[in-house]
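The structure under discussion is supplied below as C-alpha cells; questions concerning it will follow.
Missing here is one protein chain; the remaining ones are kept as they sit in the complex.
Note that the chains take the letters A, B, C, D and E in the order they are written out, and that residue 1 is the start of every chain.
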Amino acid sequence: MDDQSPETLAPVIDQLMDAGALDAYFTPIQMKKNRPATQFSVLVQPADRDRLAELVLRLTTTIGVRYQTLNRTVMNRDFETVQTQFGAIRVKVATFKDIAKRTPEFEDCLAAAKHYHVALQDVYQAVYRKLD
Amino acid sequence: MDDQSPETLAPVIDQLMDAGALDAYFTPIQMKKNRPATQFSVLVQPADRDRLAELVLRLTTTIGVRYQTLNRTVMNRDFETVQTQFGAIRVKVATFKDIAKRTPEFEDCLAAAKHYHVALQDVYQAVYRKLD
Amino acid sequence: MDDQSPETLAPVIDQLMDAGALDAYFTPIQMKKNRPATQFSVLVQPADRDRLAELVLRLTTTIGVRYQTLNRTVMNRDFETVQTQFGAIRVKVATFKDIAKRTPEFEDCLAAAKHYHVALQDVYQAVYRKLD
Amino acid sequence: MDDQSPETLAPVIDQLMDAGALDAYFTPIQMKKNRPATQFSVLVQPADRDRLAELVLRLTTTIGVRYQTLNRTVMNRDFETVQTQFGAIRVKVATFKDIAKRTPEFEDCLAAAKHYHVALQDVYQAVYRKLD
Amino acid sequence: MDDQSPETLAPVIDQLMDAGALDAYFTPIQMKKNRPATQFSVLVQPADRDRLAELVLRLTTTIGVRYQTLNRTVMNRDFETVQTQFGAIRVKVATFKDIAKRTPEFEDCLAAAKHYHVALQDVYQAVYRKLD
Partner (left out) sequence: MDDQSPETLAPVIDQLMDAGALDAYFTPIQMKKNRPATQFSVLVQPADRDRLAELVLRLTTTIGVRYQTLNRTVMNRDFETVQTQFGAIRVKVATFKDIAKRTPEFEDCLAAAKHYHVALQDVYQAVYRKLD
C-alpha cells in the first residue's frame, strides 16, 4: 500500500477485526520509486475470504487483494483463572502432545494494572507466581 | 538476501519492473548471525515466472529463488482526466460491485508539481476538488 | 527495549500521551544477540522531562532513559471548519512565511466515516473538495 | 509473535537452525492494539515440517504455526579454494545455465579477519582479487 | 550504511561490544536511490568516543561517523540470586525512588534452559514465582 496515509490506514486493522478477521497486521516495506510503504496482511477463515477481501477494497485505496490458503498446526486452548493480589486474572492454557503453556490474558492484566495503578508487568509477574 | 550491499541491490527493483514484473519490493528482516538483511519480493504473471526468476539469479547474489502461486481479487480499472489549475491530470477509476474509488495518477501529479513549483499534495488536493 | 513483550509495551504509548507527552513512537531495531527489539521514543516539553522519564521507568522494564534537547521550527496553527455531505469537519490550517497547508482533522473524519458508513478517505476527499 | 520478549525469542533462530531448519528469520511487524511485534519465519524441508513446527510450539509462546509449501529454483553449488595473503579461503561457486557466481565463504573470511586483525571486507577484497 | 553487505556488517556489533561499547544496534532505514540500508548506532562512554569511532571506521565501509552527547537517567542496579527447580538464577534488582523492578538475568536463564531442556520462558516463569 503506497497511496494511503498511515493515518487513514491505521483504523482498518480494527475494522477488519470487528468484521471477523482472525488477525491483521502491517509490515513496513520499501516499494519502487523509493516509497516507504506498508504491506497490509489479514488472516481470515476461508469462508470469510470474499467478504473480508471486499471490505479491504472498500476501506482502503488498494485496487486489488492477493490471497492464498495456509494450513495451521494449532495447540488446544482452554482457560483457567488465578487469584492474585490484583484480583482474578484469566490464564490461557495451551496444550499439544507433551507441551503445556500458560500465559496471562492481556485484557485482564491491563484492566488490573489500571485499577491498582501498577505497571502491567507487575500484574503478569503476580500471575506467574500463582502458576505451578 | 544477506550477502549483497544495499547499493548493489537497489537498482534491481527497476530492472525487474523494466523486464515486466507487476511489482517488486524490499522487506527489512533479521537473519541468523545478527544480519540486518533484506527480503526481495517480486510479483509476476505466471507466464513470466521462469524468465524473471532467472533474471533475479543473474542480477543478485542469491543462490535460489522461492516462489508460490497467489490468487487475486482485482477491481475494474478505467481512466478519466480532470482539468485543474495545474493542468490536465489523469485519474484512475476503480470499480467493484458498489465500490468506486478515484485516485490521481502519481506521474501526472509529480510532473505538474515540478512544472508549477508547488508541493505534490497541492496537486493531489486540486484533483480531489474536481471529483464529485 | 529487549526484555519486554510487545503486548506489555504497546499500552505505554497511550499512557505517556495521557500524561502529557507531545508524541511517542516505536522504532524496530536489531540489538546484540540477534534480538528483534524496539526503540521507544518520547517527545516532551522540557519542563516535563523528569516527570515523564520517571513514568517510563515505572511503566516499562527499562533500567535507564537517554534524553537530549532538540530545537523545533514550527508552523503557526489555526482551525477552520468546513461543511461537507458528511457533516462539519475541522481543518487544521498551518502557516509559515508564504506556506499554507490545510489538512482535515483525523478524529472528525473518523467519526464521520463511522456515522455515514463510508471509507475514511471518502471523508477526506469531501473535505478537500471544500478547500480552495 | 506479540507476547514474547525479544530477549527470549532471539535464541530460537539458532535452536531451529541446529535442529535442521534451512533458514530462519524475524520480520518487524505492527499488530493490533499498537503492538510492535515480530513475525518469525522458518524454512524447512517438507519432511521436517511437523517436527520443526512442534519445536517452535515448544520453544516460543505461540499457540499456533501457519505453514505453506513453496517451490524453489536453485543454482548448482560447488566449492573452490583460493589462496590469499590471509590464508586459504573457500569460495562458493553457483552455476545455472550461463550464470556463474563466486562468493567467498563467510565463516572462512571471519576467521581470517580475526586471525590477521584486519577488517572483514579486506579479506573479501583479497578473495575477489584472486577470482578471474 | 549502504555499501556494506549484512553479512560483513553483522559481526561489528560484537566487536564494538568486546571493545567496550555500552550497546550497539541496527535500525533498518531507506536511503536515496531506493537503497534498503541499515543505520548503525553505538552507545559509548564519552571517554571511549574517539577510540570506538576509529574502530567503526576501521571495521566498516563508512567514511564518517556522526556523534552527539546524551544524558541518562539511570536506576540503581544490584543483584540477587534465587533458587529455582532449574538451579540458581541471578536477578537484576533496579531501584529508583519508589520504583523497584526485578528481572531475571538472561545468560543464567539461557544456560539453565539448555541444561534442563526446557523453553527459556519456563525458566523465566520459575524465577518470577520466587520473587515476592
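As a convention for this text, contacts are C-beta pairs under 8 Å (C-beta built on N, C-alpha and C of every residue); 3 or more make two chains touch, one makes a residue touch a chain.
What you are looking at is a predicted structure, and each value in this text was computed from that prediction instead of being measured.
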Looking at the whole complex, which visible chains does the left-out chain touch?
A, B, C, D, E
Which is it among E:21, E:37, E:94 or E:123 that touches the chain not included here?
E:37
If you put the missing chain back, which residues of chain D would it touch?
28, 30, 32-34, 36, 125, 128-129, 131
Even though one chain is not shown, chain C touches it at residues 13-14, 17, 23-28, 43, 68-75, 77, 92, 94, 96-97, 99, 101, 103, 106
Which parts of chain E are in contact with the chain that was left out?
3, 27-33, 37, 39, 50, 53-54, 57-58, 61, 63-68
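In this text, only the chains that are shown with their structure count from here on.
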Among all the other chains, which ones are in touch with both chain C and chain E?
A, B, D
Rounded to the nearest 5 degrees, what is the angle of the rotation relating the C-alpha atoms of chain A to those of chain B?
120
Innermost chain by mean C-alpha position:
A
If I rank B-C and B-D by number of C-beta contact pairs, which comes first?
B-D
Report same or different for the chain D and chain E interface, where same means the shared residue numbers exceed half of all residue numbers found there.
same
How many Å are there between the centre of chain A and the centre of chain D, using C-alpha atoms for each centre?
28
Taking each chain's centre as the mean of its CA atoms, how far is chain A from chain C in angstrom?
22
Whole-Å separation of chain centres (CA-atom averages), chain B against chain E:
37
Using the touch rule from the top of the page, what residues of chain D touch 2 or more other chains?
3-4, 7, 11, 13-14, 26-28, 31, 37, 58, 61, 68, 106
Indicate which of the five shapes (line, ring, star, complete, other) describes how the chains touch one another.
complete
